[in-house]
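One protein chain omitted, others in place.
Chain nomenclature is as follows: A and B, assigned in order of appearance, with residue numbering initiated at 1 for each chain independently.
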Amino acid sequence: MEIIAKRPEALTKEPFHYCPGCMHGVAHRLIAEAIDENGLINEIAGVAPVGCGVFAYKYFNFDMAEAAHGRAPAVATGIKRARPDMHVFTYQGDGDLAAIGTAEIVHAANRGEKISVFFINNAIYGMTGGQMAPTTLPNMKTTTSPYGRNVEDIGYPIRVCELLSTLVAPYYIERVSLLTSADIIKAKKAVEKAIRYNKENRGFTFVEFISTCPTNWGYEPEKARQWAKENMLPFFKPGVFRDKGEGVE
Amino acid sequence: MPKMTVDPDYCKGCGLCINACPRKIIRLSENINAKGYNYAECFEQEKCTACKLCYITCPDVAITIEK
Partner (left out) sequence: MSKILMKGNEAIAEAAIRSGCRLYFAYPITPQSELIEYMAKMMPKVNGTFIQAESEVAAINMVYGAAGSGKRVMTSSSSPGISLKMEGISYIAGAELPCVIVNVQRGGPGLGDIQPAQGDYFQATKGGGHGDYRLIVLAPSSVQEFADMASEAFDLADKYRNPVMILADGMLGQMMEPVEFKPAKTDAELQELANQHLSWCICPNADGDKKHHHEINSLELDPQVLEKHVLDLYKKYAEIEKNEARYETYNVSDDNEVLCVAWGTASRVVKSAINEVMKEGKSVGLIRPIRVWPYPYDAIKQAIGKNVKKVYVFELNSGQMVEDVKIAVEGKVPVDFWGKLGGVVFTPAEIKEKLETCF
């Protein structure tokens, strides 16, 4: 018998601290598999965020930096410029990337930094206990929008892929979903492409994952995925926003 | 013969693999792991086709598939 699927080499043996049913682990695995498949384990470094992904530096089996909240793209810029022979990615959640780190992500993308950014969007702050995120949906209840997100008061969720697509420099921008097995298979292709483009130093690559937060949404893991399918996907439509490698401008 | 194994040390009993499995041969064990979770297990290995959907869905990368 032959092993056809197992824990990738690019992940350490450390069990994830994520809640049961949280999709962070799936995103980690997809990134690790793409790194293994591209043979990059000896020349790649990752940057972990602040938020639920904060311990990502323990889970990836190569050099990792833990950044201040929102600053991962700046830290990745420093690493990539200091060691151009290495390949660098960041792993960030919606609060980290789309609120406190808005300037860093926009400008790293605008410089066309030759890094990959993996962006987990679950419409909520998980680590701090379920507060409103910049991607929280209209009328969605969180601990800091207890009456539902009031768009008249606090505005609409930010669509990061669309926003970054207004910039000229980014090489590849895609939004994928982790809400079904079929979606995950598609997401794997996007991650693989981002890492491959990164390996070839083509430019700034960005993959957004539509994900879940069963704990803070208050749903069982499968119900959370169902809820996200019905509520998140209509607002955050999956798709390729930019792929210069395939002529999608 | 195809085989799926769950490492109880990683599994948190979220149940997503149970839904993902097209053959419906995964369940939560009556036993608990060190963290107190009823972990997933395959109860009819002979029906496994090694389709990998459980592995693909597992958020804790707890599953190994052999064929």
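Everything that follows uses one rule, which is that a residue touches a chain if its C-beta (ideal position, glycine included) is under 8 Å from a C-beta of that chain, and two chains touch if they have at least 3 such contacts.
Bear in mind that the values here come from a model prediction, so they are computed numbers and not experimental data.
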item	value
Displayed partners of the chain not shown (whole complex)	A
Option touching the unshown chain, where A:57, A:91 or A:119 are the choices	A:57
Residue in contact with the excluded chain [from A:5, A:19, A:32 or A:45]	A:45
Residue numbers in subunit A that touch the chain omitted from display	12, 41-43, 45, 47, 54, 57-58, 61-68, 71, 74-83, 85-86, 103-104, 106-107, 111
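The rule is simple: only the chains that are shown with their structure count from here on.
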item	value
Subunit A and subunit B: spacing of chain centres that average the CA atoms, whole Å	26
Sites on subunit B touched by subunit A in the complex	1, 3, 9-10, 12-16, 19-20, 37, 50, 52-53, 55-61, 63-67
Subunit B partner contacts - residues on subunit A that touch it in the complex	1-8, 11, 15-16, 18-26, 28-29, 181, 184-185, 188, 214, 220-222, 225
